[in-house]
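Note that one protein chain of the assembly has been removed; the remaining protein chains are unaltered in position.
For clarity, chains are labelled A, B and C in written order, and residue numbers in each chain start from 1.
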Amino acid sequence: MGPNSNELPSPLRGIIPPLVTPLLDRDTLDEAGLERLVEHILAGGVHGLFILGTTGEAPSLSYRLRHDLIERVCRQVAARVPVLVGITDTSFVESTNIARKAKDAGAQAVVLAPPYYFPAGQLELLEYLKHLTAELPLPVFLYNMPSHTKLVFELETMRAAADLPHVAGIKDSSGNMLYFRRLQGLLADHPDFSILVGPEELMAEAVLLGGHGGISGGANLLPRLYVELYNAARAKDLPRVEELQAKVMELSTCIYRVGRYQSSFLKGLKCALSCVGICSDFMAEPFHRFRQAEHEVIEQYVKKLGITPSGGN
Amino acid sequence: MGPNSNELPSPLRGIIPPLVTPLLDRDTLDEAGLERLVEHILAGGVHGLFILGTTGEAPSLSYRLRHDLIERVCRQVAARVPVLVGITDTSFVESTNIARKAKDAGAQAVVLAPPYYFPAGQLELLEYLKHLTAELPLPVFLYNMPSHTKLVFELETMRAAADLPHVAGIKDSSGNMLYFRRLQGLLADHPDFSILVGPEELMAEAVLLGGHGGISGGANLLPRLYVELYNAARAKDLPRVEELQAKVMELSTCIYRVGRYQSSFLKGLKCALSCVGICSDFMAEPFHRFRQAEHEVIEQYVKKLGITPSGGN
Amino acid sequence: MGPNSNELPSPLRGIIPPLVTPLLDRDTLDEAGLERLVEHILAGGVHGLFILGTTGEAPSLSYRLRHDLIERVCRQVAARVPVLVGITDTSFVESTNIARKAKDAGAQAVVLAPPYYFPAGQLELLEYLKHLTAELPLPVFLYNMPSHTKLVFELETMRAAADLPHVAGIKDSSGNMLYFRRLQGLLADHPDFSILVGPEELMAEAVLLGGHGGISGGANLLPRLYVELYNAARAKDLPRVEELQAKVMELSTCIYRVGRYQSSFLKGLKCALSCVGICSDFMAEPFHRFRQAEHEVIEQYVKKLGITPSGGN
Partner (left out) sequence: MGPNSNELPSPLRGIIPPLVTPLLDRDTLDEAGLERLVEHILAGGVHGLFILGTTGEAPSLSYRLRHDLIERVCRQVAARVPVLVGITDTSFVESTNIARKAKDAGAQAVVLAPPYYFPAGQLELLEYLKHLTAELPLPVFLYNMPSHTKLVFELETMRAAADLPHVAGIKDSSGNMLYFRRLQGLLADHPDFSILVGPEELMAEAVLLGGHGGISGGANLLPRLYVELYNAARAKDLPRVEELQAKVMELSTCIYRVGRYQSSFLKGLKCALSCVGICSDFMAEPFHRFRQAEHEVIEQYVKKLGITPSGGN
């Protein structure tokens, strides 16, 4: 019998895709699509699943739907891989509510970005982390996401937070590799602390020089590609890294850059998943699925890149 | 018998204080303090009451507590003045949930800032407004608050939004009076559209040149001061405006600038309310009440400024 | 004989237009246009002239041309009003070079925004001000312009700077009236310190409540309008203020909002000056004059607003 996934690896390593949330309308899950999507991703050999993150449009969803999603995914995954649940919220109480829900449903960890309405100072942020992590029933990964929270975990704050009891790692989605490298340096004496990178385009180089893995959005579409790239990077097989990285960049430059707003990544990803028949491309406000013109552009790219639903990637 | 406050004036004019939310701990209302605070404010002759705004720490509160607050305040105010309820949320569905709650409790209007996690483009924002306002059971005031939402209602977006069925006005908290003046110009043909200003230090000049009033946070503490200043500005009594404005600036420079973070305004205001015995100064995370040293500074200011709980202002 | 303008009033009050720099090409002054423009402005009864500011495109001009401009304008003005010269530069030495040139040419004061390449901290900025002002041969007005310098003079920095020997006032172009009002409060004990406002749309309200005047860009085009508005505001004649303010807003909403970039103000102003035959609309890089389509829109507005070169405004 293999390792019990209920015991979170320490440090957590590998590809942990941030699950897209399939929707039929703004408050209805695409249940069949969700099932297909989860199986599609797990078939790719990923090392975990992260639900209710930015890619999952969590802040745009009702709490009722978020609870429903947590239960469904945990039940379906059934401990095949660890499930991480986003609990980021402007309200401390709502964050702990979701965390308890996650624990009850059988998730293995939670993920927390800074509260994103009030502009807190770093000392206020650290005090918030002390109070909140003390109430959490599961290990917590901190989530650095300044483009959306407008509040960075400064290096000194992270250094202090890494010593808090439940803090197990960080997901850095800043895209700022200087920050990432300095963080590695500061936490060199915390070998169990997991340092994961957000942008999938940077996963390989993060891992090549000591990072533990990536929360790669494209792994919703092509899970095996990212797993293989991770493996190549961990094995320091540079020719293979370069070959696979080129495919990642093709996805990044084609699928994620249709449309004119910062929402292009999310819209493109959901649209492509719909093109290959995995799930609906409906998006929660303030976003909307691509209209016909952009849909056709994505469809062409999907064909050109040879993406198929069977996970044949 | 006076005018029925259930009919929202059009345009809404005057001082509509953004109610501080008195708390005993992070998920418990200070019920007695809340009652005292509401009566203290109404005794000042204000023209409305705005609950669950930024000053009310709404994004930091649990939904349960927000619902409780809506019910209590609407019941206590009992239509003496219009009650406006903040429904800003990153989730469309949760915004409409609070709006229905507000309608059921007897509130007269709702207030909506842009969703503040995903960075939407202006066309996405306008589409969001079209969809959301169509579902609202009450008139809605848009709330421009770029320092916290990081998303501005650009002038063209506001111009278009002003023609949507339920949109009754705007609260501009940008502090950017150039934006405010241009907005007045663009909406000159909408005489029923209410243009209110956020920062209390700018209320007088906003009203002197055609603005309709202010959502003045200091009116939690000194409601009559702001009402009198509004009246003087509306009457274009400049000597009186200058006399009262000096007091407003004294409050602003003393009470709101203790402490080192952007939270100084909120912490100072809640601390001062506690000093005069109106309500608790407990704050929801990510903030915390002033510690002893800052509390004593505020206490000295409160004495120096002669602020008393009896509303003797 | 009238007051000697070589003695700078203390505080400096009134309308001090920021002179547009008429150009024939990127390194050639439109000398005839410059002469017409200066006489047009002085005929409007302004209280000073500010050259080499943002409206004058100073950072885009060669030093040779800046020196030429300083000499020509000082000679032509011939002490009819005080001339203020912008010396803002990323290089301390170049700032003092221009200041000496200004002194030699007969200017009465200089104007200084923070150095705008390196992001200095406030203590670094204050030390810079101490060193630089000590070397200046003329009184200096500090210039708060965060949209372009990305560095604000924080209130505490201004408070300290106001006590430096040569510092005579501030021009606040932030558009943030909360900052402006707090500055007035902090400097209430400095009656000789001049507090001027940048955005012309806010000049009237600035003066109504104690500000000393404005650096109003529109006064290049309609100098008398701004002088009359200033006089009305100073006399607290509110009906007259409202009447004239409406014209200012018409200019602001029409002329300054053609085109899609932040350069719309400058392009519109220079284009309008060209439409009425005062000077060329050539702009220094990185900007370019409006093309035909926008030029025609501005031309229509100029006609509609009844702007004429004779200063008949």
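Definition applied: a residue touches a chain if its C-beta (ideal position, glycine included) is under 8 Å from a C-beta of that chain, and two chains touch if they have at least 3 such contacts.
Being a predicted model, the structure only gives us computed values, none of them experimental.
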{"item": "Visible chains that the absent chain touches, using the contact criterion stated earlier", "value": "A, C"}
{"item": "Options A:Ala32, A:Ala79 or A:Met249, residue touching the unrepresented chain", "value": "A:Met249"}
{"item": "Chain not shown: contacting residue from A:Arg75, A:Lys236 or A:Lys304", "value": "A:Lys236"}
{"item": "Sole residue of A:Leu24, A:Ala105 or A:Leu186 that reaches the chain not shown, by the stated touch rule", "value": "A:Leu186"}
{"item": "Listed residues C:Glu35, C:Asp68, C:Glu94 or C:Glu154, member touching the removed chain", "value": "C:Glu94"}
{"item": "Residue of A:Leu42, A:Ala105 or A:Leu208 in touch with the missing chain, whole complex considered", "value": "A:Leu208"}
{"item": "Positions on chain C contacted by the hidden chain, ascending", "value": "26-27, 54, 57, 59-65, 90-94, 97, 114-121, 124-125, 127-128, 131-132, 147-150, 260-263, 284-288"}
{"item": "Where the missing chain touches chain A, by residue", "value": "175-179, 181-182, 184-186, 199, 201-202, 204-205, 208-210, 236, 238, 241-242, 245, 249-250, 252-253"}
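FYI, only the chains that are shown with their structure count from here on.
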{"item": "Common touching chains of chain B and chain A", "value": "none"}
{"item": "Mean-CA-position distance for chain C and chain B (Å)", "value": "36"}
{"item": "Of all residues in chain B, the ones touching two or more other chains", "value": "none"}
